[in-house]
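Note that one protein chain of the assembly has been removed; the remaining protein chains are unaltered in position.
By letter and in written order, the chains are A, B and C; residue numbering begins at 1 in each of them.
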Amino acid sequence: MVTTSDYAGLKPAWCPGCGNFGILNALNRALVEMKIEPHQVLLVSGIGQAGKLPHYTRGNVFNSLHGRPVPPAIGARIANSELIVIAVSGDGDAYGEGGNHFLHAARRNHDITYLVHNNQVYGLTKGQASPTSDVGFVTKTTPYGAASPVNPIALAIVSGASFVARGFAGDIDHLSHLIKKGITHRGFALIDILQPCVSFNHKNTFQWYRERVYNLEDERYDPSDKKAALEKALIWGEEIPIGIIYEEDLPVYEDQLPVLSDGPLVKQKIDSRRVEKLLAEFM
Amino acid sequence: MVTTSDYAGLKPAWCPGCGNFGILNALNRALVEMKIEPHQVLLVSGIGQAGKLPHYTRGNVFNSLHGRPVPPAIGARIANSELIVIAVSGDGDAYGEGGNHFLHAARRNHDITYLVHNNQVYGLTKGQASPTSDVGFVTKTTPYGAASPVNPIALAIVSGASFVARGFAGDIDHLSHLIKKGITHRGFALIDILQPCVSFNHKNTFQWYRERVYNLEDERYDPSDKKAALEKALIWGEEIPIGIIYEEDLPVYEDQLPVLSDGPLVKQKIDSRRVEKLLAEFM
Amino acid sequence: MPVDFNFMVGGEAGQGVQSVGFLLAKVFARGGYHIFADQDYESRVRGGHNFFRVRVSDGKVDAIAEDVDILIALDRDSIELHQPNMVTQGIIIFDGEKIKGVSGNNGSLLSIPLEKLAEEKAGDKLMINTVALGAALSAVNYDLNMLNTVLVDRFGKGEVGDRNTAAAKAGYDYVQSERKGNFRKIKPLSEAKRMLLTGNEAISLGAIAAGCKFMAAYPMTPASSIMEYMAAKSKDLDLVMVHAEDEIAAINMAIGAAYAGVRAMTATSGSGLCLMVEGIGLAGITETPIVIIDGQRPGPAVGLPTRTEQGDLQFVLHAHHGDFPRAVLAPATIEDAFWVTTNAFNWAEKYQLPVIILTDQHLASSYATVDPLDLSQVTIDRGMLFSDKEDDPSEYMRHRVTKSGISPRAFPGLGKALVVTDCDEHDEEGHLTEDAGERTAQVQKRLRKLLSLKQEIGTPQRYGPKKAEITLIGWGSTYGAIHEAVDILRKEDASVNMLHLNELWPFPAEAVADAVSKARNSYVIENNATGQLARLIKAETGYDVSGRILKYDGRAFTPAYIAQAVKKEGR
Partner (left out) sequence: MPVDFNFMVGGEAGQGVQSVGFLLAKVFARGGYHIFADQDYESRVRGGHNFFRVRVSDGKVDAIAEDVDILIALDRDSIELHQPNMVTQGIIIFDGEKIKGVSGNNGSLLSIPLEKLAEEKAGDKLMINTVALGAALSAVNYDLNMLNTVLVDRFGKGEVGDRNTAAAKAGYDYVQSERKGNFRKIKPLSEAKRMLLTGNEAISLGAIAAGCKFMAAYPMTPASSIMEYMAAKSKDLDLVMVHAEDEIAAINMAIGAAYAGVRAMTATSGSGLCLMVEGIGLAGITETPIVIIDGQRPGPAVGLPTRTEQGDLQFVLHAHHGDFPRAVLAPATIEDAFWVTTNAFNWAEKYQLPVIILTDQHLASSYATVDPLDLSQVTIDRGMLFSDKEDDPSEYMRHRVTKSGISPRAFPGLGKALVVTDCDEHDEEGHLTEDAGERTAQVQKRLRKLLSLKQEIGTPQRYGPKKAEITLIGWGSTYGAIHEAVDILRKEDASVNMLHLNELWPFPAEAVADAVSKARNSYVIENNATGQLARLIKAETGYDVSGRILKYDGRAFTPAYIAQAVKKEGR
């Protein structure tokens, strides 16, 4: 049996009260409830406070470069299609430095789950604006206020991701439910998670989010309707919808790779003699 | 008086019949009609067939790296706010290698015009799939067919660009009209241009586009409605709308920079003694 | 009479220069000749000027010659540009009905109504290439049947094949009747079975033979054809090639795949490599084995996109901040490219580090005949692997500090061992640490791997007399040209030998120091502007070479060019 203690990792170096704790708990709970063992999971993270998460739980861990968790996650997923691959980013990691990978991973619809701890600020580097900082957010690098933010939900939808959700670090039950859905979903599953940063974001606090979030499951919302999803994606301000915003069965990149139908690449033998037939073509 | 001969550049090294010729003509015509002199224009391009365009007209030219025309265009625009800055890319350049800059330039809404020659293929490197290749497009690097394409129009809109249009290299009148609008517009003006590649794209030909494009100006279409714009942005296939898909007055990045209100940075004197007052702060 | 004969095909991009050149090469390769062929093309798809040179020899050749015996000129420029290179008895084949008023001293002009013949005899104007091909072969009285089988192999037995053979025959017959065999004769030799392949094909085959199962890349001349070959074979050979959104993604995907346990690689050229630099360090600190092919071309930046250079040596030696081990290899010939590549994968996994293969546009796109490769000689050494069965997975530590610096690898998900790694400095388990002691231990551990890797480096290849007054030193693709330059110079009684490196890092300092210190004159021959190998030699041995023969106009060396330059240096 898988228990919470299987997922007891190192002591977090996050600030007390940080929203990341909620995400860590939600993830662990999801994995335990899905009866997934740590060695079946691969956590690939970037650099930032969010990027430290894999060290604080247990599993295989590839803590990658800032902005680059997605490409190695894709590579690893193709190499071993039996791994449950979860990429973990901060908002700067995912949508700033890693913006291009985000777009294209969504477009190709790779079969990974992507957790983005969106605290709307750069935490680890101490409080600069992030691509999701609210417009006008003043930081040391944006003295005249941040420009209008990227919209990760809308970007993912228009790019072709087949599962796009928003969670809230302050609602662990709901978040862990989303994570389970994301892991189960075949295709690129983005879960953008509202994550208060108690040290550097004094605007988008627990309180601020709590006053605004509402659960889409509470209304008769159909996440398979792309246009409706895009409308939901544009909502941000007085109200912020959380839940699965878009979900569809779309072609998955890995499914079109003929070789993967023979099982994981990593389990296939190396046989140099197979090249013989290629050599003949050059004669 | 500005005449077409002012814009006579080097002989193009494009394939005969290439859609790029139409774009070149449309651009030259727009500049001439706007009475802009070559020295007032800065063309910043990337690498690819499209990236060669600046050499085939006249103006100041910064032919930059593959995927990178936008950042130097932004830098130059901030340095000299009197320059008319036009960035020029291919689809691979803009949405593949340069995807991240595209997103963020749109989001910050920099005051440049961006022409993307979208031939849905990599021309200069001889026919690999591009990020806009139609789904299933088979090339030497996508033997199982290209994944679903990026949607540049939708991406630009959801990211915050204030002018988003689609042109067609086969309709020079309309395209040159769009380019004029784009140059006049304050803010990030994307013009994604359907550009047949006669050598490597045998699907999306002049004929193919001609059968599909329709001009939005011909219907009662209001480009200031973001939701409607997003719906238009999703249309691709039997019909392809061209024209201004989205246009709004949105805050422009350069407008929030206090120093630019004193005129172009490049015209401001260097005065080391101004540092004196800063030194005092360290005493 | 020994055969060492040079064809050239010239024309605009889009006229089929490459195709004619390739078929010419093939037809002589089938006939048992050794071939070396190179391609010169511009960064455009139509127009401009391209040419393809095919050297046909009855002895092994690894370089191109400057002289042209037969030029197939598909346009006027080809005649104007290449007439100076024609040997006195050379022949220029062209369509005099299309290209009028040609004159000139070098080479006799052999006008053939290519287009007319194509239309009349093959029913297709576009067959002029094949007509010219037939004509060229006729001009050396070669066996037309040999061409026919090559054409059928290429175009099939159907109508297209038939039309091609008809076109070839038309050209062949025309020349025979016009000139009545008044030419030199080249006959097929005993049918030695050799492959005809490019450097990039050799690398691709090497990678596949080595068991590379994952490649991610972004197109860039001259590396794109590797990704294209791998993609083409992905289904049959059970591998995956991902066309990534950019080079950053490409190398990081490869690293992810390698971490997960498959042999993985990427390929690019200078500009793309710039974008992979951070990934190189990621592989370094996470000790992930990857192979990176760098097809060099003239820089900086985009430079000359379709030309050749060896300007990345110092760059790849030092790309990335901080100190960690890597290996750098540079295939000498097309055959060598195969073996170097298989080796690269072994070293990458044995030492758990990035291995960079420096090739260049010249090697990448040139063709050579290669004796059948003995695949039983390919070894696969995956290095130290952790096994759940032998050891307790709960004790597994990915970055365990060992004497050799090598920590056994486990693959995530294949056993119960948790495989943890980090691009921050980490402890033995792979978790991030800021501890000074752990940091120091990990740096030392990583660097220790160099000690055993160094033992693997072979002695650089020597050619010519053991002792000589002049030693020519080169690396990578210049091997053939330098080798032959030595022959040329020795024929002129010079005392010359060669030292050539195809394994550049860890640097074989002793062997090079020995050679440089013993030669009265040592010259590096390099396709770059500053003599990057010379700099490396100085850094590693303290010795100055006596001269640098450099070329950085984007064109490859020829043996004659080198011989000439050496003589000039001597003066």
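We take it that contacts are C-beta pairs under 8 Å (C-beta built on N, C-alpha and C of every residue); 3 or more make two chains touch, one makes a residue touch a chain.
What you are looking at is a predicted structure, and each value in this text was computed from that prediction instead of being measured.
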item: Neighbouring displayed chains - absent chain, whole complex; value: A, B, C
item: Selected from B:100, B:130, B:148 or B:176 as touching the chain missing from the view; value: B:100
item: Options B:30, B:78, B:121 or B:193, residue touching the unrepresented chain; value: B:78
item: Touch with the omitted chain, as defined above, among A:106, A:129, A:175 or A:257; value: A:129
item: Selected residue (touches chain absent from view) among C:303, C:372 or C:393; value: C:303
item: Positions on chain C where the hidden chain makes contact; value: 42-43, 248, 270-271, 273-275, 277-278, 281-282, 284-286, 296, 298-307, 309, 311-312, 314-315, 317-324, 423-425, 434, 436-437, 439-440, 443-444, 447, 528-530, 532, 535-536, 538-540, 542-544, 552-555
item: Chain A, residues in touch with the chain not shown (by the definition above); value: 13-16, 47, 49, 65-67, 96-97, 99, 122-126, 128-129, 131, 140-143, 199-200
item: Residue numbers in chain B that touch the chain omitted from display; value: 10, 38-40, 42, 44, 47, 52, 54-55, 58-65, 68, 70-80, 82-83, 100-101, 103-104, 257-260, 262, 265-268, 270-279, 282-283
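The criterion applied here is as follows: only the chains that are shown with their structure count from here on.
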item: Whole-Å gap between the CA centroids of chain A and chain B; value: 31
item: Centre distance in Å when chain B and chain C are each reduced to the mean of their C-alpha atoms; value: 37
item: Residues of chain C engaged with two or more neighbouring chains; value: 234-235, 245-246
item: Where chain A touches two or more other chains, by residue; value: 100, 103-104, 257-258
